[in-house]
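In this view, the complex is presented without one of its protein chains, the others remaining in place.
This part shows chain A:
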Amino acid sequence: MRRPPGSRAPAELALRIFPWLVPLLGVVLLGVAVLLFSANQINRNLERNQAARTDNTSWVVAQAEVDLLKLQRALDATAESRMLTDTNLATLRQRFDVFYSRIDVIGRNLAQQDWFGAPELRQQWDTLRGHLRDQAALIDAPPLLLAESLPALRADLARQSTAVRAFTLDALLQTVERSDAERHALNGLLARFSVAALLLIGLLVGATWVMVVLTRRLQARALATERIRSNLEKTIDASLDAVIVADARGHITHFNAAAEAIFGYSRAEAVGRDYIDMLVPERMRAMRAQALAEFHRTGTGVLANRGRVVVPSLRKDGTEVPIEVVVISDRDATGEPVFFSFVRDISDQMRIETNLKRSRDAALRSEEAKTRFLAVMSHEMRTPMNGLIAALDIVLRTTDLTEKQRHFLAIARSCSANALEQINDVLEISRLDSGNAPEAPSAFDLCRMLREAAEQGRPLAEQRGNTVHLRLPDDAPARVTGHRRLFARVLGNLLGNALKFTRDGRIDLRLALTPRPGGGWIARVEVEDTGIGIAEDKLDRIFNAFETLDSGYDRATEGTGLGLGIARRAARLMGGDVGVESRLGAGSLFWFTARLDPAGADLPDTVDDLTDAFPLPASLTTPAPSGALPDDTPGTDTPSGPRPDGLDVLVVEDNPVNRIVLREMLQHLGHGVTEAVNGAEAVEMARAHAFDLIFMDISMPVMDGVAATRALRAEPGASDGVPIVGLTAHTLPEELQRFAQAGLDPVLTKPITLNALRIFLEGAPDQEIPPPAPPQIPPVLDVAVRNDLASALPPEVLHQTADRFLSEIAAFLEDLARQIEAGDHDRIAATAHKGCGSASVFGAPRLVAALRRIETQAKQGNAAGGDQAPLLAAARAELDAVRAALAAEDRPAIAV
């Protein structure tokens, strides 16, 4: 139960502090009661004395003898006169009556006092009274008779006087005793009263003393409290933070100088006002009032005891100021809630934060811009470099050259290849910097990779008089899952460096696998050489990208200086790192680590050529100055000129160098070439003339390759169903997808070497181009795409690609099922989109269509809200159809 406000009286507070006040008060009250009781008793006693219930007994009793004597004298007088006169008679009777009445009065008086508890007194009186009654008969008799009995009466009275005397004395004695007892009783009472009074006085004195002590203590306490309060107020006033104290109703009781500074109100203006009305912006007042009510009901509020809270607040001038506030609730001495608010004006802080954020954003943007610029520049340089290399290739192969010419041209080609490699490194760096692993993890044979790397390094090692020693752990797993290309890249880089910087020495390549808790391993690869080594002060810098060392490592070779930077990024992307231990002149030990997982059964194995993945030094792949070209010897090359089975090819390319290079290559391979410089021109020419094949650059002025392809597919003219091969350096999956949608069949990624072109075209001319399928029902497999793939890839690779494709799509469909269940439309769309891309590249148009329907519906999102399960089922059916078609395709192998 909560106390209603103001229920605690100050008396209650005093009692809390001095609990023994109650018994003390009780004792005092008891004393007063005793005193009052005694006083009352005394009063009643005195009253009893004052309001006498009886006449003065002594007087009354003593008077009996007097009256008897007077009666006797009257008798004597009568006797002396010897005559009973009327006067004598009257006097005698009167005296008798007085005496009679006196005895009566005495009897009545003593009877009222119970005869003092003395029965003999009563007997005496009774006897007296008996005599009197007898005598009264005589007295009342007629005078003559009375006169006769007078002498007897005299004698009788004389006798009686003795009895009266005795009675009187007895009664007086008893009276004295009685008053003595009464006085005694009164004395006792007075004594008791005095004692009680003394006691009470003592008590009162004690109580007074206690009160004095109490008062002093309370004063001291009040003083201490006042001092504390004053100190607290000074503290609050001096606080750099604004301090506002409010009572239970939200009325401000304290408002310090810092609060004045923040809010613009003076303390006098603020104290007593409702903080909600004064400081809370109007739109939030109802909410805050409700919160206060809520606090009173439940004891917890929105702000109170919730730590730091940032809220907008209102200043006197009506402007809002952001404040950081800590509200603490407590109860004051009377048990009422109080709120302490510690307020900080954070508008400066927020301004600084905003500025900082802006600066950081700007810096990031500029950094991004630089990176983008670098990537674009590299990319732009790649195209002319490709042209240069291709041109050199052609000259070297197709032209009769003198030995000297051949030598210099070979140098030129080698340099060009180096330059291209550097450009590729820069691109690789920016790709790795984007933080995305460039490839999905796949299963591979780790030991085989190391063996191959060592094998490939051996020729160069022999050239330089080195030996390569490979040591693999005995218990290494057959296959692992990881970023295969990244791993190969780092391995190639470190091994290549060792080969380059060692002469007549030894290179050790070692692998160690440490199991990770929860499965998988940490692989550590060490490459130790006995080469030139690295100075210690350079060790920490060699992994920085774009870091060029003045001497030694980088200068000494034709390397880019980016290799180790790439290695570090790649290792880190794999969840590992690279490092080096080295001494100048004594050799180096480079190592890298990577996380590897066990190879799951569902992950496809990847066995493809990794030659390009090992960035071994150029000298390894470049012909020696006097040596032959890597592929065919020029002598065996057929001269240019159209072959009888040559294709009629349209090359669409705006860049003259690239166009010429491609033309030369195609002509060299014996095909007829027509050139177009943009998409619009190409569309026009293709509609007019039936080409066998079109190479279509993507980025072109006037009309780009995608638009041209779309136009041509929509209205093919003479070149109906012609395969259109895209040429691009863009290799992002989304873009490939866009190209596929436009109707570009395969896409070749630049640079296009003669070799690649030959592989691509081989067999193609003989293939009969199938008639386009009816548009309503696309085929399960697009024959044209399949054929292109088949001509481009060796059969076993094609086969593996198909397997990989099937499991990839199956995985996509599983993901989709989960995402559909979760109703995550964005993810559904993204997954379906990815699936579309793969399927179109692979040439499965019906699967593409099925996935696209899922994507479209997911993009329409909640509004459509249609059931995606049937669509998913359809996609699964399509996948099965593809699988069946591929199995059928396997037997009559299309590829040559």
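Brief remarks follow.
Basically, a contact is a pair of C-beta atoms (placed from the backbone, for glycine too) under 8 Å apart; a residue touches a chain by one contact, two chains touch by 3 or more; residues count from 1.
Criterion: contacts and distances are computed from a predicted model.
UniProt lists the omitted chain of the complex under the protein name "Oxidoreductase molybdopterin-binding domain-containing protein" (options: "Oxidoreductase molybdopterin-binding domain-containing protein", "Peptidoglycan glycosyltransferase", "Sugar ABC transporter permease YjfF" or "Cholesterol oxidase").
From the options A:22, A:39, A:141 or A:228, the residue with contact to the chain not on display is A:141. In the complete complex, the hidden chain is touched by one of A:43, A:56 or A:300, namely A:56. When you scan A:70, A:506 or A:827 for touch with the missing chain, the hit is A:70. Contacts to the hidden chain, counted on chain A, fall at residues 50-56, 63, 66-67, 70, 94, 97-98, 100-102, 104-105, 108-109, 112, 136, 141-145.
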